Structure formats: structure tokens, C-alpha cells
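Moving on, here comes subunit A:
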Amino acid sequence: MGVPGEGLAKGLAVTLKTMTRRSHTRQYPDVEPDLPPRSRGVIALLEENCTVCMLCARECPDWCIYIDSHKEEVVVPGAARARQRNVLDRFDIDFSLCMYCGICIEACPFDALYWSPEFEYAEYDIRDLLHDKSRLGEWMGTVPPPPPHDPNGEPSKEETAAVKKAAPR
Partner candidate 1 sequence: MRPVIPYVTAALLFGLGVYGVLRRRNAVLVLMSVELMLNAVNLILITADTTVRAALPQTGQVFALFVIVIAAAEVGVGLAIVLQLYRLRATVAVDEVPLEKVDA
Partner candidate 2 sequence: MTAADVLLLGLGAVAVGSGLLVVTTKHLVRAGLYLVVCLGAVAGLYLVLTAELVAWVQVLIYVGAVVVLLLFAVMLTRAPIGASDDLDRPGWPALLVGGGAGLGLAALLIDAFRWTKVDLPEAGTAERLGTEIFRSWVLPFEVLSVLLLAALVGAIIVSRPDIGTAGKGADR
Partner candidate 3 sequence: MPLWLELTIRVGGVVVAFLTLPLIVGQAEHKVMAHMQGRLGPMYAGAFHGWAQLIADGVKFVQKEDVTPRAADRPVFQLAPLVALVPYLLVLLVIPLGPDDLVGQALDIGLFFALAVVGVGVVAVLMSGWASANKYSLLGGLRAAAQLLGYELPLVLAAASVAMAAGTLSLSGIVETWEPWWLLWQAPALGVFFIAGVAEIRRPPFDLPLARSELGFGDRTQYTGLRDAVFPLAAYVGIVVIAALTTVLFLGGWQGPFGDDYLGWLWTLVKVFAVSFVIIWLRVSYPRLREDQLQRLCWLVLVPVALAQLVLTAAVKIAM
């Protein structure tokens, strides 16, 4: 129990105090936003790493990844017969459907997909939001380097496995 009207006065005090402080507004178009690390802006494609395994397209909840490919014979000297290799013809992501869940990036076993913090790719026509593989490849330049390992962190699974293998039984 306090003085009657205490709550009312407190309300007024809060707003008055806020007024004397600096505002939190980000003046975005004038001032570049200060994005947190690993922001999800757009998905970049490192084409060389893609093996057309189709895992990303299959995992995508929105079905917004379109992949076309064909098989090519690669003759390796010294090998008994020619090897088959998948060649990527088309890798499109429709960003008008994408919900930025990042499952494709998680699913990719070969590190062909990356998050880029770039977000200014709005278009006047919704069809222009379909990014083809060259457009997706261009985003690779904006992908930040992977963060350094945390020295106090738990070592990765591969590292512990390697240590275990090397250790004498």
C-alpha cells in the first residue's frame, strides 16, 4: 500500500524519463543498420561444392528450391571405365516463397549453401525474386568468414573422433 496516486505519478515519471533519453530509432536508409553477427539475409550458393544430391530441395518445407542437372561421363586416365558425374544446370531459389528457415543450409552435406547478411534485394516484380544460380553465386562474396572456434568450447565431433582413432588402443 502506498500513497494514493502513486502509480499515476510513476507512470508519468516513466514517460518523462524516456523522453530525456536517446531514442532507439534506427534511421535505416540513412544510416546502415548494425546487424547482429550471422544475420539471415539471403542464401548464397557455392556452386563448386554442389553435388546435386537434392537433399536441400527435398528438405525445403516451402518447396522453393528448383534443381535441374544432367549426368556427364568423365574419363579418368588409368581407371577401368569412365566415371559418371552430376552437372548442375539450374539451381533456383524462389525468395517469394522462402521463409528463411535455413533448413537447406543445415541439410547440405557439402557446404554448398551459406547464409549471407545482405537483405536489400527487394523487387518491384515478384518474379524477379526467383534467384538463379549465378545470382545466388554472386551472394557468396558477401558471406562473412566462419566464426573462429571458441577456445573454451567443446571440440567438434570430428575432432574427438580423430583423437580417439589416433589414440593407441
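Selection rule, in plain terms: all candidates are chains of the complex that A comes from, given by their letters.
Just so it is clear, a residue touches a chain if its C-beta (ideal position, glycine included) is under 8 Å from a C-beta of that chain, and two chains touch if they have at least 3 such contacts; residues count from 1.
Just so it is clear, the model here is predicted, and its values are computed rather than measured.
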Point to revise | Single touching candidate for subunit A, where 1, 2 or 3 all sit in one complex | key: 3
Revision key, fill the gap. Seen from subunit A, its contact residues with candidate 3 in the complex are 8, 11-12, 14-16, 18-19, 21, 23-25, 27
